[in-house]
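Excluded from the complex is one protein chain; the other protein chains are retained at their positions.
Order as written gives the chain letters A and B; numbering starts at 1 within each chain.
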Amino acid sequence: MNWVLNNLPLIGERTLDHLAIAVPAIILSFLLSVPIGWVANRYSASNSALLWLSGSLLAVSGLLYAIPSLPLFLALPAIIGTGLRDPINVVIGLTLYGIALMVRATADALASVDPNVQQSANAMGFSGWSRFWKVELPLAGPVLLAGIRVVSVSTVSLTTVGAVLGIKSLGLLFTDGLQRNIPGEIYAGIVLTILIAVVLDAILVLCGRLLMPWRHAAAAPKPQVPIEREVNA
Amino acid sequence: MNLIIDAIAWILDSAHYGGPNGIGARLFEHLWISVLSLLIAGAIAIPVGFFIGHTGKGKAAAVLVSGGVRALPTLGLISILGLSIGIGVQAPIIAFVVLAIPSMLAGAYAGFEAIDRRIVDSARSVGMTEWQIVGRVELPLGLPLLIGGIRSATLQVIATATLAAYISGGGLGSFIFLGLRTNDYTQMLAGSILVIALAIAFEGAFSVLQRLVVPAGVRAGQRTNVRSGSSRSVAAAE
Partner (left out) sequence: MFTAAKGRLAWSAVAVGAVVALAGCASGDPLDEGTSTDEEGAAAPLVVSSQAYYSNEIIAEIYSQALEAGGYEVDRQFQIGQREVYLPELEAGNIDVFPEYIGSLLQALDPEAAGGTADEVFADLQEALSEGLTALEPADASDQNSWTVTQEFADKYDLTDVASLANVTEPLIVGGNSELATRPYGPDALKSQYGVPIAEVKSIEDSGGPLTVKALVDNDIQLANIYTADPNIKANSLVALDDPDGIFFPDNVVTVVSDKVDAGAQEILDEVNAALSADDLVSLNSESVNDQKSADVIAEAWLTEKGLI
């Protein structure tokens, strides 16, 4: 514990480094998954070619998660030309994992929108684009939020792997603590990683409440019938 | 592309199959470590998940703990455990059990929660005991989502079991670390491909399983969903 108290600035710096990698990856995962998930969902019940597209999008994206993280981070520079020590390399790798988790959730979320609602929207004259933004996306919101919460936690955890490449994150506390046999340092890394995940999760829940206020209104208990009725009757 | 072709050639090279460091041995190690971890995690998480789903109690705690545990970096956990337990498979197995529990827990209670309460009430009203309800009503109905949770946990464990090699636990990760240390990208890629192939095999098996375990009566009433298996399980469970 002494080590922790003596090295608070280092811990703080590593935490910021960690956030600088994890947060963009989470945001990117979400932004990229929505169109991909939409395509996968849109063509999930159509003719064979597009069905194949949708099925394979889901399959491939799901399997991205199986790629062991370290080889992926090492292989990406060769494939897309980022620098090996460039944090962008890790961000892209993390985004791929995020997409792997999120595409299926997005497709499920969009599929869960009641087709009757979609038809009503069409009947009211919504174009496809505005129907997506104003009807489907908001209704799919809760499941999307659940998906992105999982992505956020997973990304925060996976960011630590970059430490093996020297990319600064809380993972460096693991490798350094392990080398020097300072359990306090490793524990600090673990605790802070969990803490960041919990805080980001709370922020996401907060965003969910701000963006989707109707969830609360629906969940609130219905007001009691006023007693005046009885009197009038 | 060349690298991938080289890697596949490496895998197909029969010289790499024999002996304690061969593909066969490492594949076997990877499998039994993963399966053992999943079994232990299941033994812990599934009963707890059923309890939460059936009684409705403790869900908030479960979600919080799951979320926190999911954030645990496995390499950090293996390091800490390794420092106290030593090298070998014990520390990795514990770490993988911890890794697998959140998904299985979520699958278990989500499966139960998704069941219409009226069905459970009807079961109670015809006189079934609580245990009978769990066994004959909730379990069959909740099975698809439970399998979805197990599937998700399996994928994570198989991908992460590569880390067992870090402290001499064996498994396909040995090829990855050895390739990394000796700049032998072919071997590293080969190891990765083997892990991915293993994951694909399990994914395929689970997707078939998920469709098969849906009780016939339920299947009749469902609209045909051509997507392979639902993992709304984990997402919706949060």
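Definition applied: a residue touches a chain if its C-beta (ideal position, glycine included) is under 8 Å from a C-beta of that chain, and two chains touch if they have at least 3 such contacts.
Since we're looking at a predicted model, the values are computed, not measured.
Across A:S56, A:S127 or A:Q179, the residue that sits in touch with the chain not pictured is A:Q179. Between the chain not shown and the residues B:A9, B:I87, B:I119 or B:A205, the one that touches is B:I87.
When you scan A:V60, A:I80 or A:L211 for touch with the missing chain, the hit is A:L211. Screening A:P87, A:G147 or A:G189 against the full complex identifies A:P87 as the residue touching the chain left out.
In the full complex, chain B touches the hidden chain at residues 20-21, 82-83, 86-88, 165-168, 174, 177-178, 180-183.
One chain of the complex is left out; on chain A, the residues touching it are 2-3, 6-7, 10, 20-21, 23-24, 27-28, 31, 83-88, 91, 134, 138, 163-166, 168, 172, 175-176, 178-182, 184, 207, 210-214.
Here, only the chains that are shown with their structure count from here on.
The touching residues of chain B, counted against chain A in their complex, run 3, 67-68, 70-77, 79-80, 83, 155-156, 158-160, 162, 173, 176, 180, 188-189, 191-192, 195-196, 199-200, 203, 225-228, 230-232, 234-238. Contacts from chain A toward chain B in the complex involve residues 40, 44-45, 51, 54-55, 58-59, 62-63, 65-72, 74-75, 78, 104-105, 107-109, 111-112, 143, 146-147, 149-150, 153-154, 156-158, 160-161, 170-171, 174, 177-178, 181, 183, 186-187, 189-190, 193-194, 196-198, 201.
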